[in-house]
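Note that one protein chain of the assembly has been removed; the remaining protein chains are unaltered in position.
Order as written gives the chain letters A, B and C; numbering starts at 1 within each chain.
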Amino acid sequence: MNISFWLDNREFRLNLEEKKKNTMDIILDQKKYLVSVEFLRNNELLLNVNGKIYNIIIDFNTSFYSVYVDEKFFKIEKKSASQFLGKQRAKQKKADIKTSMPGRIVKIFLQEGDKIKEGQAVLVLEAMKMENEIKSPQSGIVKKIIPNVGDYVETGSTLFSVE
Amino acid sequence: MNISFWLDNREFRLNLEEKKKNTMDIILDQKKYLVSVEFLRNNELLLNVNGKIYNIIIDFNTSFYSVYVDEKFFKIEKKSASQFLGKQRAKQKKADIKTSMPGRIVKIFLQEGDKIKEGQAVLVLEAMKMENEIKSPQSGIVKKIIPNVGDYVETGSTLFSVE
Amino acid sequence: MAKMFRKILIANRGEIAVRVIRACKEMGITPVAVFSEADRKALHVKLAEEAYYLGPSTPSQSYLNIDKIIEIAKEAKAKAIHPGYGFLAENYNFVKRCEEEGIVFIGPSSEPMEIMGIKTYSRQRMVKAGVPVIPGTLKPVKDEKDLQQKAQEVGYPLLLKASAGGGGKGMRLVESKGKLLSSYRMAQSEAQSSFDDPSIYIEKYIEEPHHIEIQILADQCGNIIYLGERECSIQRRYQKVLEETPSPFLDEKTRREMGEIAVRAAAAVNYRNAGTVEFIVDKDGQFYFLEMNTRLQVEHPITEMVTGIDLVKCQIEIAAGYPLKFSQEDIKPNGYSVECRIYAEDPDDNFMPSPGKIVYLRSPGGGLGIRDDSGIYEGYEVPLEYDPLLSKLITWGMSRSEAINRMLRALSEYQIHGIKTTVPFFKSILLHPRFYKGVYNTHFIADMQKEDVDDTEAKIAALIAAGVKSYLDSKMVVTPRSKKKESNWKLQGRLQNISNRL
Partner (left out) sequence: MAKMFRKILIANRGEIAVRVIRACKEMGITPVAVFSEADRKALHVKLAEEAYYLGPSTPSQSYLNIDKIIEIAKEAKAKAIHPGYGFLAENYNFVKRCEEEGIVFIGPSSEPMEIMGIKTYSRQRMVKAGVPVIPGTLKPVKDEKDLQQKAQEVGYPLLLKASAGGGGKGMRLVESKGKLLSSYRMAQSEAQSSFDDPSIYIEKYIEEPHHIEIQILADQCGNIIYLGERECSIQRRYQKVLEETPSPFLDEKTRREMGEIAVRAAAAVNYRNAGTVEFIVDKDGQFYFLEMNTRLQVEHPITEMVTGIDLVKCQIEIAAGYPLKFSQEDIKPNGYSVECRIYAEDPDDNFMPSPGKIVYLRSPGGGLGIRDDSGIYEGYEVPLEYDPLLSKLITWGMSRSEAINRMLRALSEYQIHGIKTTVPFFKSILLHPRFYKGVYNTHFIADMQKEDVDDTEAKIAALIAAGVKSYLDSKMVVTPRSKKKESNWKLQGRLQNISNRL
């Protein structure tokens, strides 16, 4: 079976052949690996790659795998190259800045329409007794600022967009 | 709401009235308890009874609840008195002795038809590098001995019956 | 004769509440927990024998709600209250209230707490007691004229600090005369907003400072002893991140001097309870009194690891009126100990707080010299409302390197998934040559540039894992009737996804 994944903007092609139950040969980047796998609790895998042991937590939602290898995290996308590049291009043009944590907005430094430099702080989010400046990942114009001072925002909700 | 349970051959009647979410008054043996409950992982409850804390693991299968209160275990039956007593009577007459662990039969001391005293060993089951004598819970006649020496038995399977 | 308490109310949450609850259980005392709305399922509630609801999640309405806490203590017939650290631990109005209500506050009396709470007071007291303080003003500066004159006397660079202050709030470093006035005004307004007291005093700025503190114990019979130091120079934004004892920077002589001075400082204010005297030590080993924490410290365990003394039990015994069980001669610290503070913060995203549900947890118990003082469990949801300390991982070793290598091993076994934590961050500190050699000061983390680790191996494992999963999932669809164990797992997987989607 052949599968292709995207990781860190690069495509990886896997060839996988099951030998016996939970044991398979995998070819990746012209290298061959003897892999055996044990299933622990839901989403928990014990992976043995050429004798080396890896404790894996893996979750699949819609388009990508979230994989923990011991304490390291990887996001492995399953979508095709074209889609992927498409999204990449989109990224260049317009960026919606989402929050990676819930919290309360305590300060907003800019207004819609303001010029902004990469790394410049747009607003301050308070969570767990700490104030955190949310900065812009790119230079441009502040197109929209959604929350107001005092608002409570959920993880993943858009704070502002820069174009 | 009124519920009745059986525990250690005794019936208990509960009256339960929900006050607000996850908080209720419960009357048991004429005593009233203010109970609040939190739900942790599946089957795990954090119970607060008049301020006292209990960590509970509870599981319901067909006719009874298996309840762990901290490290203590209780089996609470839900069936009606009549059924219950019926089963009790049955118990007196004939006893199927089941194994509480899997293992291999290494010795059998008696044959079908032999007289047996309460507490007398019928066979030896080996598990986890230990030999364990399986004794009869009551005196009588050995009606049946199911496994043979060398057999592997699963948890819960009947070993012999005494009448 | 002193009598031990039957019940103690713990007016706190998180790992420190758990810590105190365990000490109570080991002493045969019934621990009474209190909890806010957000903490209904918290570990300190699970482990308590009794627990009572305080109120809404906002601290002011729960863990800072003095009336409610006193009321519960009376209801539950708890004759003593342990404040932990933070919240009401250094609030002398709370202590006064306990004194009025006839409830034993497990800590000092209100007076020494008040003195140590106001920096300019304590500086004056310490100078009187012959305790070296950082050169500067003993009183708040009167006005801008007074400021400029005093600044001239102290010399640059200097620090402006809030008299009521602490934790870096209302603090400004002034390099030169030009910046003095503007910095002063900013410091004032910050002090005003943080402590509603604008008064500011001046301290000489110490170059390449070490932050080293001395643990002391003082009973009600006048016995005071010191239990060695803790090196707390590994800090980020004035927040301690990692502590160790003994300090690789101190020599025996300085260590003993600091201990004796710390005892003098405590005696000067009739202190009782466990306490910590914090010092700034300059690059030449000169040390200056910084402040005294009149409570249990977050990092107290490393002192316990090398002395074997349970400081919380000592606090309780002292509060009950028992004399100390040991004299200064009995205190012979043994070995080395390190503590890593595991925070719910994302080290790869500028230490952003990361509250949320812990979906998977494996703690590194096991083996000699490992201790994990944790406030979490698998399935627990880390609330947004409180500080992000999840757990303190502590190791002990016969040598410093053994303690460090043990910590690295333990961290490698510490798996927390669902939220981001600082676990991975500590590896880069512990393996840093300057830390390993033990030559570092409070600038260490700021100076430390993050070298990226080679994760090719892990990457390959991740890709293989994804391949295996997608292969087996695809197989599951075509052949539903595969072997029991396997399909069982897969269904589990499926069910999991469904329930996640709720």
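The criterion applied here is as follows: a residue touches a chain if its C-beta (ideal position, glycine included) is under 8 Å from a C-beta of that chain, and two chains touch if they have at least 3 such contacts.
Nothing here was measured: the structure is a model prediction, and the numbers come from that model.
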{"item": "Among shown chains, those touching the left-out chain", "value": "A, B, C"}
{"item": "Touching the absent chain when the full complex is considered, from B:Glu18, B:Glu112 or B:Glu163", "value": "B:Glu18"}
{"item": "Interface with the undisplayed chain - residues on subunit B", "value": "1, 3, 5, 7, 12, 14, 16, 18, 21-22, 24, 26, 28, 33, 35, 37, 39, 41-45, 47, 49, 52, 54-58, 60-61, 65, 67-72, 74, 76, 78, 100-103, 127-130, 132, 155"}
{"item": "Touch residues of subunit A, complete complex, unshown partner", "value": "38, 40-41, 44, 46, 48, 51-53, 55"}
{"item": "Chain not shown, touching residues in subunit C", "value": "18-19, 22-23, 25-28, 47, 301, 304-305, 308-310, 334-335, 362-363, 365-374, 377-378, 396, 398, 402, 405-406, 408-409, 412-413, 484, 487-488, 491-492, 495, 498-499, 502"}
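In this text, only the chains that are shown with their structure count from here on.
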{"item": "Distance between the centres, which are taken as Cα means, of subunit C and subunit B, whole angstrom", "value": "47"}
{"item": "Contacts with 2+ other chains: residues of subunit C", "value": "none"}
{"item": "Subunit A, residues touching no fewer than two other chains", "value": "none"}
